[in-house]
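Removed: one protein chain of the complex. Kept in place: all other protein chains.
Our next item is subunit A:
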Amino acid sequence: MTSPANDRRKGSDTAPLLTVDNLTVTFQRRGQEPFRAVDGVSFSVRPGQTVGLVGESGCGKSVTSLAIMGLLPKRGNQVTGTVDYEGTNLLTLSDDDMRDRRGKDIAMVFQDPLSSLNPVIPVGLQVTEVLERHRGIKRKDAMPMAADLLKRVGIPDPNRRIKDYPHQMSGGMRQRALIAIALACAPRLLIADEPTTALDVTIQAQILALLKELVEDTGTALIMITHDLGVVAGLCDEVNVLYGGRIVERGDRHPIFREPRHPYTNGLLGSIPRLDTVGERLTPIPGSVADNLPWDHACAFAPRCSQPVEVCTTNTPTLEESGGRALRCFNPVEVAR
């Protein structure tokens, strides 16, 4: 179901809206070696495009998104590389200039809707304050707009709900409210960091459908962060698979799902439940990130890999681009056919 408009928006000829280049985030930890949570990550997002960042917990997804937003702690870390937003490197902007863009040009939806909303002020005010801040709209005039926004994200009886406090709403409704807040100023880019992880399964599907509908209607570009390839399947145009702070595989959604080349991507695909494989055992990837080798002289994934070769523990695989895909592996999964 691709309309011509969609094709144009997502077409590879449009200039990127956001280009992350060689982004590296290093945490200095007292009495320990510095820790590179994000390690030379590069990807770009075009207007209207939905790009997935996928990987297990701890692989650096949230740190990547916080670095783009300029929301990392002020001290104890070092950020290098560039985050180019239409010609401006966000990493070099002053605190005030970045504050002017956050919530207006780039907005973010977080994982846990209950803890992400302020418990002591009404939801309506949490929507209007963005409008007041970035659009200079008076609170009185912003209230009906807030109600409209809540209605648009599917919250029934919005005129009553704007007076509610977060604890008076259900989990799904709170996440809808957070989405309304993020979309209030019609940002060109939305970053959603595991927006459904804290929700019930049935609610998850509704929230994903809502996000999909909203970004398609408004032409907002979306960076979708998740540990769940199942989420990516229904939503993303392009998928970036992260492991140990580095991108290990990238490609358009269909090729990645049809023919995963990286053993890690393959493993992730093997561990999502599918309707057509009921009864088959799910095969989780053995081991954990604690087993990782350092990228400096090995493939970090080697101890958990199903098909390592000798060079995997002595050399660093590089990210090789070919035919619209990128892969970081010495011994990729064979493509059937």
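Points to keep in mind about this one:
We adopt the following convention: a residue touches a chain if its C-beta (ideal position, glycine included) is under 8 Å from a C-beta of that chain, and two chains touch if they have at least 3 such contacts; residues count from 1.
In the analysis below, contacts and distances are computed from a predicted model.
Taking the options "Biotin transport system permease protein", "Acyl-CoA dehydrogenase", "Cytochrome c oxidase subunit 1" or "Dipeptide transporter membrane component of ABC superfamily" in turn, only "Dipeptide transporter membrane component of ABC superfamily" matches the UniProt protein name of the chain that is not displayed. Considering the full assembly, A:Arg133 is the residue among A:Arg133, A:Lys212 or A:Arg253 that touches the omitted chain. Checked against the full complex, the one of A:Glu56, A:Asp84, A:Asp112 or A:Asp148 touching the unshown chain is A:Asp112. Touching the missing chain, out of A:Lys61, A:Arg102 or A:Arg304, is residue A:Arg102. Although one chain is hidden here, its contacts on subunit A can still be listed: residues 69, 71, 98-104, 107-108, 110, 112, 115-122, 129-130, 133-134, 165, 167-168, 178, 181.
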